[in-house]
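This report concerns only the one structure given below.
A single protein chain has been omitted from the complex, and every remaining protein chain is retained in its original position.
We just call them A, B and C in the order they show up, numbering each chain from 1.
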């Protein structure tokens, strides 16, 4: 599974892009957001407040119950501030 | 008193601009709109429906009770259609 | 930035540029351009002639512009309105507004157009295959302008957004 981090999620994790192989119990977006902080203090800090983290699966906004597959591209980012 | 006619008020009266000396009883915009049709069939046709005639006195929109003076510039025109 | 009533065409890109030239406090520019529509498509030309009331037109446009600047925190405003004979596709009118935030720019631009349509002394004489006729005012334009008068809706800026 490909993970992308943007804006301060990238600064806090120190990662722009990585490939991960989450445990089998990680079946939804919510599962992923619960699992990631267990990977280290940077991830814990970045995901301390999941309410301000937006998730896109395969470049479409996804809700917490959205199912995840092996080949998905999952992006994590704060609320957008363009325009 | 200077009178100006625009759009179809000009076509119907056949006049773009004229100087008139209305009788003394003509003291307001409403008086003027009542007097003008008595001046001939073109004026009667142009003012047949006073509800669709807008009046400006000295280049400001004026209501029927607006008082008139000798030196005023009074314009008569239909609802505007610019923009 | 003022008002122009002119026979000549105008350049929307240059007007947008001029509205915010040299400043760094404007986050939002809204520009509206009105064009001559071909009212009888396929039936050949349907040009129109715009008549106006020189003197009163400029006065009205300046009053409307001042009113917009009273109602919204604007950094620049520009109104250009043409008169004379115009063909389908020709530009008729331009309004540009600039503000720190987008809502003031959008609202004031709409406000100015609504008032132009109902208060500025211009009249359109349309050429159709059946001959010339004076375009009639539209009730929907009156309705659009009247919404800025009611105290209930949008008569003052809503909360500011960038």
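Just so we're on the same page, a contact is a pair of C-beta atoms (placed from the backbone, for glycine too) under 8 Å apart; a residue touches a chain by one contact, two chains touch by 3 or more.
A quick note: this is a predicted structure, and the numbers were derived from the prediction, not measured.
J.: Kindly name the visible chains that come into contact with the excluded chain.
T.: Answer for the hidden chain's contacts among shown chains: A, C.
J.: Among the options C:50, C:105 or C:125, which residue touches the chain absent from this view?
T.: C:105
J.: Considering the entire assembly, which residues of chain C contact the chain that has been omitted?
T.: Listed in rising order, the touching residues are 11-14, 16-17, 20, 22-38, 41, 88-89, 100, 102-103, 105-106, 109-110, 113, 117, 138, 140-141, 143-144, 159-162.
J.: If you put the missing chain back, which residues of chain A would it touch?
T.: Missing-chain contacts on chain A: residues 4, 6-8, 11, 56, 59-61, 75, 77-83.
By our rule, only the chains that are shown with their structure count from here on.
J.: How far is the middle of chain A from the middle of chain B, if each middle is the mean of its Cα atoms, in Å?
T.: About 73 Å separates the centre of chain A from that of chain B.
J.: Where the centres are mean C-alpha positions, what is the separation of chain A from chain C, in Å?
T.: 47
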